[in-house]
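A single protein chain has been omitted from the complex, and every remaining protein chain is retained in its original position.
Chain lettering (A, B and C) follows the sequence in which the chains are written, and residue indices restart at 1 in each chain.
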Amino acid sequence: MAERMKRPLYYGMVGGGPGAFIGDVHRRAIALEPNTELVAGVFSRDHQSSLETGRDLLMDESRIYRDYEEMAAKESARDDGIDFVSIVTPNVSHFEIAETFLKAGIHVVCDKPLTTELDDAEELGRLVRDTGLLFGVTYTYTGYPVVKKARDLVASGALGSIRFVNAEYPQEWLATSAENEEGNRQASWRTDPSQSGKSNCVGDIGTHVENMVAYVTGLEIEKLSARLDSFVAGRKLDDNATIMVNYQGGATGVYWTSQVAIGTDNALRIRVFGDKGSIEFSQENPNYLTFATLDGPVQTLSRGRDDLGERGGSLVRIPAGHPEGYFEAFANIYKTFTGALRKRLNGEHLTDTDLDFPSVDDGIQGVRFVTRVLESAGKQNAWVDF
Amino acid sequence: MAERMKRPLYYGMVGGGPGAFIGDVHRRAIALEPNTELVAGVFSRDHQSSLETGRDLLMDESRIYRDYEEMAAKESARDDGIDFVSIVTPNVSHFEIAETFLKAGIHVVCDKPLTTELDDAEELGRLVRDTGLLFGVTYTYTGYPVVKKARDLVASGALGSIRFVNAEYPQEWLATSAENEEGNRQASWRTDPSQSGKSNCVGDIGTHVENMVAYVTGLEIEKLSARLDSFVAGRKLDDNATIMVNYQGGATGVYWTSQVAIGTDNALRIRVFGDKGSIEFSQENPNYLTFATLDGPVQTLSRGRDDLGERGGSLVRIPAGHPEGYFEAFANIYKTFTGALRKRLNGEHLTDTDLDFPSVDDGIQGVRFVTRVLESAGKQNAWVDF
Amino acid sequence: MAERMKRPLYYGMVGGGPGAFIGDVHRRAIALEPNTELVAGVFSRDHQSSLETGRDLLMDESRIYRDYEEMAAKESARDDGIDFVSIVTPNVSHFEIAETFLKAGIHVVCDKPLTTELDDAEELGRLVRDTGLLFGVTYTYTGYPVVKKARDLVASGALGSIRFVNAEYPQEWLATSAENEEGNRQASWRTDPSQSGKSNCVGDIGTHVENMVAYVTGLEIEKLSARLDSFVAGRKLDDNATIMVNYQGGATGVYWTSQVAIGTDNALRIRVFGDKGSIEFSQENPNYLTFATLDGPVQTLSRGRDDLGERGGSLVRIPAGHPEGYFEAFANIYKTFTGALRKRLNGEHLTDTDLDFPSVDDGIQGVRFVTRVLESAGKQNAWVDF
Partner (left out) sequence: MAERMKRPLYYGMVGGGPGAFIGDVHRRAIALEPNTELVAGVFSRDHQSSLETGRDLLMDESRIYRDYEEMAAKESARDDGIDFVSIVTPNVSHFEIAETFLKAGIHVVCDKPLTTELDDAEELGRLVRDTGLLFGVTYTYTGYPVVKKARDLVASGALGSIRFVNAEYPQEWLATSAENEEGNRQASWRTDPSQSGKSNCVGDIGTHVENMVAYVTGLEIEKLSARLDSFVAGRKLDDNATIMVNYQGGATGVYWTSQVAIGTDNALRIRVFGDKGSIEFSQENPNYLTFATLDGPVQTLSRGRDDLGERGGSLVRIPAGHPEGYFEAFANIYKTFTGALRKRLNGEHLTDTDLDFPSVDDGIQGVRFVTRVLESAGKQNAWVDF
């Protein structure tokens, strides 16, 4: 573990005001690991609302800013300014905010999808390379320790050569026109192109599928064929998507994501089949991993009970059977990011393991995925090169 | 229940000799219900082998025939000749055998897929209509009582308007080149175009998916887009398939079938999502049905414990928690078929419920499905009208 | 497999008339394996009812007898008389009927519990030894192939020295006073001491638990401490039981059986913990066995997919994922019994594997168990030597 600095890491947040789901998640996840403190913020475009959030969090009002430009300028000028910023606003504003903080020399964690336009994502990639700053994207679900083990199993050859991937992510919450319900802020911005971008379902959860498959398998998409559905009357964006994928090297796959799948909660699931074995991971049962081989019985690996290897094992906080969940997975993304940042601030070398959090390049791939899916769907699911 | 004739129903079998999996299944399934007796057979092309099977079954040798033509001719000439024939040979011979028995005036149960060519399937359809004979196709899995309940739930509107179907059928057994193993007759004929026809995976198990979805939902396919894979080196036919389906009326779906999915057994599963609710059925856990609605908690319906309605309920043999399995589902297809046949022989009217077994028309749809999948896959998964 | 006789085995049945659950189960289970024919019967004390059942089964009326004494006498006098009898009457009559057929020189299969009095059970044991006849008791649940594997795993030392057993068998069906519902024959005889004996719940399902544990572990009970409950107002016999067991050699265990456990179906489950590993089997999911060791991940063994050894493997009829259920387990008891009987009739030697069906001695242990439980419960759950 990195030698600890003798002070907390300081961070600021853009977004995450009243009614926002994900900002609260980021704050709690960060708090699960000691020594990272929220000291600055723009929680809302409405400054009064922002101030109230700051007060609820017992923060110093002088560091609740009117807008993110002010925050970037003033925090970068302070000796005790924030070490990194967390961006948890709706998708369309990610690019400008991230660009602003990078240009101010501040490290960034940004919620996914990275941007709504591929050009913007690639521009952020260039900025990260040019500035040398750390940049994390909160693809939560790769933070589970058993997902690390899944990746290790694939990388070790335990599954042999990968043949097929079946990944899905069904939810129920947009099965009705929730965007027209009074006060459902989540539903209204997610389904509104002016805040969400050109895609709702694929942008919000399809991109998790893409990232999870890429992380676990290391496969690169060669081309894809996608069909988008918008089942709820009056909805402007997709709420269901089926995507055939061909990977480089001959493996194939199919992804399904839905927000209208009544009876499901948040059922991200990935199954990877090789010529020697397979793994299966279900996000709703995230302390276990199923692993099967040709010659043996199906095994259930348990976080805490079974050996999860170096990366997975280092993220286990409590013994087996004491379930770690979504916040802990989220915390693991931040734990790795802040661990790397402490080392960076201490002037230490960063290894691949130190950098095992979703990067700006992963973010770019996510936006590319959404973009290609939209292209294919717009051409009657014609194959589109990735 | 139909007034019983004062004798057993008599049946003959074509196929089902040593090493054949499905013939034995048919015989056991028939035996689970009383009063249907196997009295004639051609169990193998090799007459000695056929005689041995007959002897093992303690049958009268004089009714073990040299070929099916002889059997059809002689049995149809006897006063106590067979009431129906079960055809359990490899796919390519189904058509000629079925045609022969129909022309001899004998009712038929035929294993799936009905034929390997769509023209042949349609010709059998005409023959059935012309002769008025009963014709069943053993799509086993619709025989489970809870599948009847699933159909009833959809038909009753409990799911609302269907939006999306996700159905899959992964197996592991052809993950290696089992067809090259000494003595693996199943693997060798299934992967051999001269016995199996133009498709292996879709013909063998994809057609079960198509039938299950059609039975449960009543949806009709408008067009489909299919990708076939053949992952095992040297294999001549498909062993993995991904199929996007558009149904008439706007619902969509995706099917996945595989014979190389290590870690799976025989995992046919169907999920149907409507705008009011959903159902899920897993063939490997066939005594239960999951049913969810927008407003309530997810329910697990149990065969025997919960009300399965008239059709499902009538096929329950034992109380809840005493698992009924594959043979019982198979027996249900035969129970319904032989029940209808007894009524027919008694001169009684047959209701829709009496005829609730997979028909020649279902068999034709199955062959059409395989045909259309091959067409689409041959054109880079272009959409093909059904 | 035993060399086959050139005729079917013939059997008769006592009990199993209209409304009887278990007689029908026996008949179907026997039919799942070829070449055993029902030719004689006393299905009911009411001869007309018995004749009707015989007619429904298309049997020869001359072999539907007025009472079991007549049947034993006449069948034992025929050259083509029954090879064995199945006794499926309520508990209290098992002894006299079994005794009568044994004295007539006819092999016996008897439903469990063997008798209602321990003296009677022991008397049957002496008769079996004296006559040398085969005697099977239909403890169904040890017929599952994976239960054979569980026994083999324990016997092989894979679990090490057994420490603790937790076994349970909850049902719901007597949660209300079902015995007072018009036409519920099962409930009325089960809860009536004059037909069921001194125990309902322990006699009916507790004895399955005792048998399953004894079969899988080989442990012998040293003493037990039992509490019986009778929760439904007006019920004369137990409907819930908790039993602490001490085994010879230092292992301990706890059994729970209930007929008032709302929400359960027929949930027999056994968990065995040794100092090296454990197994778990749930009867409602009977195609799988869970096996864990200290050093490795939890494994799920699948009937058909994984190696079940000689005994288990020989009872698998169909590949993995095609569920075999309750009838098939029942059929396995009969398959082993009739296999042994054929060998006996052929004058062949019977091995331990041939005799791997529940014996009269297992039946005696079951009655002893019920007897000791009643003794302990009558003394405020004092420890009672077994």
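Here is the rule we go by: a residue touches a chain if its C-beta (ideal position, glycine included) is under 8 Å from a C-beta of that chain, and two chains touch if they have at least 3 such contacts.
What you see is a predicted model, and the numbers here were worked out from it, not measured in a lab.
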Which one, B:L118, B:A158 or B:V298, makes contact with the chain that was left out?
-> B:V298
The one residue from A:S86, A:T115, A:N200 or A:T264 touching the chain left out of view is A:T264
Which of C:S49, C:S76 or C:T242 sits in contact with the chain that's absent?
-> C:T242
Sort through A:G304, A:G339 or A:G366 and give me the one touching the missing partner chain.
-> A:G304
What residue numbers in subunit B mark contact with the hidden partner chain?
-> 291, 296-302, 305-306
Had the left-out chain been drawn, it would touch subunit A at residues 4, 6-8, 21, 24-25, 27-28, 31-35, 56-58, 171-173, 264-267, 283-287, 302, 304-305, 317-328
Chain not shown, touching residues in subunit C = 163-164, 166, 168, 172, 175-176, 225, 227, 229, 231, 240, 242, 244, 252, 254, 256, 258, 260-264, 271, 273-278, 280, 290-294, 298, 380-381, 383
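The rule we apply is simple: only the chains that are shown with their structure count from here on.
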Check the residue numbers that subunit B and subunit C use where they touch, and answer same if over half are used by both copies, otherwise different.
-> same
Maximum centroid distance from subunit B, chain identifier (CA atoms) = A
Subunit A to subunit C: how many Å between their CA centres?
-> 55
If you average the CA atoms of subunit A and of subunit B, how far apart do the two points sit, in angstrom?
-> 44
Per the C-alpha means, the centres of subunit B and subunit C lie apart by a whole-Å value of 34
Would you please write down the residue numbers of subunit B that are in contact with two or more other chains?
-> 172, 264
